[in-house]
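Quick one: the structure is below, and I'll ask about it shortly.
A single protein chain has been omitted; all remaining protein chains appear in their positions.
Entry: chain A
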Amino acid sequence: MNAATTSLSNRKGNIVIHLFFVLLSVAIIAPFLLIVSVSLTDEKALAEHGYSFIPARFSVLAYEFILQSPGVLLRAYGNTIFITIAGTLLSLLLTSMIAYVISRRDYKWRVQLTVYIFFTMLFSGGLVPFYILMTQYLHLKDSLWAIILPGMLSPFYVLIMKGFMGKIPYELIESTKVDGASEWRIFFMMILPLSTPALTTLGLFIAFNYWNEWFNALLFIDNDKLVPLQLLLVRIMNTLDFLRNNSQYIQSLGLDMSQLPGESMRMALVILVAGPMMFIFPFFQKYFVQGMTVGSLKG
């Protein structure tokens, strides 16, 4: 009797939980389905009926138009993948190196260096000096390095990494030294393998930052061959919004709005941009989750 009621209340609890997650999933999936549907709807039908889950008139014209010259999209993918991989590797290397140095108890200037790194977290030079540095001193305009370099070192990540590395017993380093290892060897053969959990966690964050990066690209990239994926999207969205908000001028100027991608084409582009990532993500997900949990157990 008693057991039956518990199982019943259990089942009730299960139903509530299941219902909650079903609703949550619907809330996440529905907007995406709407985008898919809009991208497959005839542009004129959109103007007449607005958005709907079932296309009023089916059309794949938007995809045809974009895929007519897939070069732009593929190149943008290539750029983003290169930026993400190169940026993440370099960033991890740099972050761990600095973090290691300031985590070593026997380094004389560790406090000063930590304060210096912390300081950059609170104060920044501002946009214009940053722009001057990048374009007039480093001459990085129209180069993918303009996107990779600024994201390479984040003080916040350095401090997280330092926290992790500080937990590695100093005696370990000392004993390795006694065995005759050089500083480089200690770092690459001892410290880095021991820091794998922290490296994967930070690597995930850094990779996401690079994948989503568009502002530096907007500032520094003029050459169309170097445009990363997100900038491609941001450009289209921004321009449409901008033209809409300034429509009183546009109308008087007589800009032909038909030059702009229509609703269905924007949505098709969203799918083509986001799609591959969404298929890849589930396969990587388990590693991500692992990395995160291991990273959080460092204390």
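Note that in this section a contact is a pair of C-beta atoms (placed from the backbone, for glycine too) under 8 Å apart; a residue touches a chain by one contact, two chains touch by 3 or more; residues count from 1.
Methods note: contacts and distances are computed from a predicted model.
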Among "Phosphate:Na+ symporter", "Cytochrome c biogenesis protein", "Cobalamin synthesis protein/P47K" or "ABC transporter substrate-binding protein", the omitted chain is listed in UniProt as "ABC transporter substrate-binding protein"
For chain A, which positions touch the chain that isn't shown here? 44, 46-48, 50-51, 68-69, 72, 127-128, 131-132, 135-136, 218-219, 222, 224, 234-249, 251-261, 263
